[in-house]
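Taken from a larger complex, these chains appear in their original positions, while the remainder are omitted.
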Amino acid sequence: MCLAVPGRVLSVAEVDGTRMAEVDFGGVRKDVCLEFVPDVGVGEYVVVHVGFAIQRLDEASARETLAHFERIGILDEEFGGGFTRLAGQAGADR
Amino acid sequence: MTAGLDFENWTCPVPLRDHPAIVMGHGGGGAMSAELVEHLFLPGYGAAGAGELGDCAVVEAGGVRLAFSTDSFVVRPMFFPGGSIGDLAVNGTVNDLAMSGATPLYLSAAFILQEGTALADIGRIAAAMGAAASAAGVRLVTGDTKVVDRRSGDGVYVNTAGVGMLAPGVDIAPRRATAGDAVLVSGDLGVHGVAVLSCREGVEFGTGVSSDTAPLHGLVAAMLATGADVHVLRDPTRGGVAASLNEIARAAGVGVELGERDLPVPPAVADACSLLGLDPLQVANEGKLLAFVPPDSADAVLDAMRAHPLGAGARRIGTCVPDHPGMVVARTALGGTRVVTMPIGEQLPRIC
Amino acid sequence: MKYLDEFSDPDLAGKLLAQIHAATTRPWALMEVCGGQTHSIIRHGIDQLLPDGIEMIHGPGCPVCVTGLETIDKALAIAARPDVIFCSFGDMLRVPGSAQDLFGVKSAGGDVRVVYSPLDALTIARQNPDRQVVFFGIGFETTAPANAMTVYQARRLGIGNFSLLVSHVLVPPAIAAIMESPRCRVQAFLAAGHVCSVMGTGEYPALAARYRVPIVVTGFEPLDILEGIRQTVVQLEAGRHEVANAYPRAVRDEGNPAAMAMLRDVFEVTDRTWRGIGTIPGSGWRLSSRYREFDAEHRFDVTGVRAAESPLCRAGEVLQGLRKPNQCAAFGKQCTPRTPLGATMVSAEGACAAYYAYRRLDLVATS
């Protein structure tokens, strides 16, 4: 359900009493309703579904998640001692 | 003239039975379009129908081998970033001729005009056709004009038919795809379809993408000049690469394996497809070709393509395989596989 | 696209896969609730890369698939009216009702238009004051705020020729219904990320506790899905059943308060019939009485439309993970993407359609 994609707010304008933005999706631009993310401003990222921003995209969190993916397999926080053995098996599986 | 045929009790053979009337999907260039030809036109034509009524026929007249092709153009809007229906009408037929290896020579142009169409628009289209024909080195030699009621048309529909000539020995056709062939593409995929979609009612979006419409026979000539035995050429228009490769796979009874990481999908196309939920492999191209060539000539052909302005972005995207005949399979970036299906009908934006 | 491409990186995917393989010691049956996640899994071949023991069960999270047959029939009846411009998301046009689909209505003369957003339908209504413009408002909690805002704007701007045919469905009641099913095999859920972008995660702890299942809020890119699976497996292996958020860049626990306020104003909870599943109590939204005048069902009096599904179709069991599509007798025979009996054969995300394409390669490969 619910194809939603992240885009960056290029500009904000009020149209017919509604807060609208031009949002850039990597070169593709669409008009998007900002009413549900009232404090998002130009330059920020939003998650857009059928022409509506349904959430602000938290860039810090995105970076953290990616960093966590990078770390994974190096740190072993979740599996404790068993990790190294299991990771080895997994690698062999592929 | 039509005695002996039972019109009144005519019914459509399966699988068309499920659709007693035309729906938009029948024109999408996918499975439904193919079924119309197979189950309706070919049986209707009977003995007078020749071959598979493909994009282009190779015929003989007075000892000369001719390529002969037709296409009607109904693209909406009529003017879009990078071109117009007029450019497509010339380049589309030029390319269908070129995909048989022929040198395009002559075009016809037949217009079905809706009453109320601005003459200025028709003039722009005619000028675009003239310019495209000059650029392609073909001549517009015969034509026709019809006008239909306001409620029975939509601006300008153009049909072009084209005649070209084949050099001796050239034999390029889908049935020649052979396991082991390298599958090449001449450049970025999906730009035409995205450009048109970007200005289509209900979907409009801003994009820097322009149509890639272009005549490809010069590129083909450069490829053939390598001496390579090019097996198949195809311009992946309606239905995109997915439709073209599926057709070739079925025609030749071979499989095709694509590497998704090798597909030249430009970011703007990928992004538009992400936004709308479309598959770039199903998006139309109007200035690109797919080629199946023996593996040992792949590099030479690629070099020749890259040396041509319309093939600068050429690359190898896959291989023709003996497995899963009639099917196209893509190896995903993660290392999995997926079937690249024949599009059914129209491409629709998805929410899901 | 930024924040899409980074989350598709094959090298990081390999690391996550290694972790999953490392973590998996027993077979587990996970359900991704959302059709968008199903699409992503199949498109990227993710399930082929998982440990053999990990089974992904495709959930009922495709709005195209679960919108009730009766609702489709009502849409078809309204769209066929000569005074109506019927606007819809593109993927609803091929969904079969009892006799045909919206493409068929269009080909028979109905004015059916594809729009990207419900706001586009509102624009069409303003441009065609002498026509009735109806928007087909389907979808989960993700889509509901857009439809709610559109109706709100129609009322605010006095656009009287606009109305909404509403059939929203809600995820948490569906999860409960799946778990209540006697033959349920699901051991954990990847929750639908964008639903949670709107609604937050507040409803999940009770479900996780009650049914003792891990629920991991998951995004849609390959890395998001792998991370969701990884966290789920880790919990299962550890015997935990907690709610976790593996999609924090787009989901906050509290959801989107502005959107939720709008939803409370415009909609009210109702029982909803899910296609192929049946009626789930309290699993839908309809227009609240304040917006009754914008309800297409009442404006065009289609409240009496009744419909019955194909008796052959096992979509309900498929949607609940009780049956694989190829375990349906009609699969690939009476029922194909060209001649779908059930909605799960219609949408590209539909489990039956996905299997239809997928199975072909399996058959070839194993023959």
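First chain written, first letter: the chains are A, B and C, and each begins at residue 1.
The rule is short, and it goes like this: contacts are C-beta pairs under 8 Å (C-beta built on N, C-alpha and C of every residue); 3 or more make two chains touch, one makes a residue touch a chain.
Note that the structure is a prediction, hence the values are computed from the model and not measured.
K.L.:
Each chain type is displayed a single time; count how many copies of it the full structure file holds and write the result as a formula.
P.N.:
Counting every chain in the file, the stoichiometry comes out as A x2, B x2, C x2.
Quick note on the criterion: only the chains that are shown with their structure count from here on.
K.L.:
Please categorise the chain-chain contact pattern as a line, ring, star, complete graph or other.
P.N.:
complete
K.L.:
With chain centres taken as the means of their Cα atoms, state the distance from chain A to chain B in Å.
P.N.:
Computed from C-alpha means, the inter-chain centre distance equals 37 Å.
K.L.:
Can you give the whole-Å distance between the Cα centres of chain A and chain C?
P.N.:
For chain A versus chain C, the centre distance works out to 20 Å.
K.L.:
Can you list every residue of chain A that touches 2 or more other chains, as numbers and ranges?
P.N.:
1-3, 5, 25-26, 30, 49-50, 94
K.L.:
Provide the list of chain B residues touching at least two other chains, using ranges where the numbers run on.
P.N.:
If we look for residues of chain B contacting two or more partner chains, we find 267, 270-271, 274, 277, 335, 350-352.
K.L.:
Write out the stretch or stretches of chain B touching chain A in their complex.
P.N.:
My answer: residues 198, 205-209, 267-268, 270-272, 274-275, 277, 335, 350-352.
K.L.:
Show which residues of chain C lie in contact with chain B when the two form their complex.
P.N.:
Residue positions touching the partner: 1, 4, 8, 10, 13-14, 17, 35-36, 39, 42-49, 62-64, 89-91, 93-94, 103-104, 106-108, 113-116, 120, 139, 143, 222, 337-339, 347-349, 357-358, 360-361, 364-365.
K.L.:
Which residues of chain B touch chain C in the complex?
P.N.:
15, 18, 21-25, 31-32, 201-203, 261, 267, 270-271, 274, 276-277, 323-324, 327, 329, 332-339, 341, 344-345, 348-352
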